[in-house]
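A single protein chain has been removed from this complex, and every other one stays in its place.
Up next, chain A:
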Amino acid sequence: MNRLRRLLTASIAIAAVGLVSPAFAQSKGKIYYMVPTLLDEFQTESVSAITKFMGDVGYEVVTLNADNKTDLQQSQMNDTILQKPSAIILAAVDFNALAPSIEKARAAGIPVMIFDRQITSTPSDLTSVAGTVEIGHVAGDEIAKLLKAKNGDVKGKVLQVLGDPSDPYTLDIQKGFEEKMKPFPGVEIISLPAMQWEASNAGTIVADQLVANPDIDLIFVHAAHLAVAAVASLEAKGKKPGDVMLVSSNGAPVGLDLIRKGWENVEVEQPLYAQAAALAMFADKVVNKQEIKPGDYKVLGLDSVMTVESWGPNIKIPGAAITKDNVDEPRFWGNLKAPADKITPVQ
């Protein structure tokens, strides 16, 4: 009996040492990633990418999902601050509401990195963004090209299907897109929001507008999963691929599939992998509170610009237009082929 007890104790001890030692021996510390939601594919893939890239440079990542609730993310920030992690990566549910939490974390000596959703109202230690307004700009340029190719000039009717109107992300894209369309008075834009980013709401909008405005030239939806519902409505109205042009943003796998099938013309990608990799490249500097120098950097082969803004170091990575010609390139996160090469920290 004693022998059995000793054996059991020894086994537990060995298992505990085996479980605990390697991780802690190699880890430079824990970084908490505050993801706004896991209900969309961009955010889901961002968890994998950040975990992988931070692992490359020696950090263990713990992810907390805020379920798109600002108050929950604020509580999570408070809890995380008490854990004293090496750093926090924040993709904010609400750009402004989380500013006090960032200030609180930094006051406690915990650096905060901002991912994807830029916060300019308070300083942070590093911001890695594609720029949501810029995504609207890229979409605007591509839509101008498509309208010109179809109508001989930049003119026509565009149905813009936004995401939830309370989400600043979609409002920024709208702003960028409409800025680009301003010089073209011949472009009529009908803008309607898909409440709660719910696909069937987008489908309903498209179905109604196809009846009320059968001369719509192009549909611009602010997320690829909404494009799927838009296509379902087009199909239900007897349309074929190419009858109505379609542009979407965020670069999710479903959008790339729609390009391959001929339904979608352009998907404006958010460079998810590069955005996540940039955080990992500068993680040591952020954690050790070293200076981050402005200038040009290559992030996963993309030319990116680091500037020092009033809210801190800000690396901007260009969004790309995905078309039939380049849809299969592995650099697009929608192809779900995360770069296998290890990230090298910036010295």
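FYI, contacts are C-beta pairs under 8 Å (C-beta built on N, C-alpha and C of every residue); 3 or more make two chains touch, one makes a residue touch a chain; residues count from 1.
Note that in this section contacts and distances are computed from a predicted model.
This complex has a chain not shown, and the name its UniProt record holds, of "Carbohydrate ABC transporter membrane protein 2, CUT1 family", "Deoxyribose-phosphate aldolase", "Sigma-70 family RNA polymerase sigma factor" or "Autoinducer 2 import system permease protein LsrD", is "Autoinducer 2 import system permease protein LsrD". When you scan A:96, A:213, A:307 or A:326 for touch with the missing chain, the hit is A:213. Within the full complex, the residue among A:62, A:108, A:149 or A:236 touching the omitted chain is A:236. Within the full complex, the residue among A:199, A:219 or A:268 touching the omitted chain is A:199.
Against the chain not shown here, chain A presents residues 38-41, 43-44, 165, 190-193, 195-201, 203-205, 207-209, 211-213, 225, 228-229, 231-232, 235-236, 252-254, 257.
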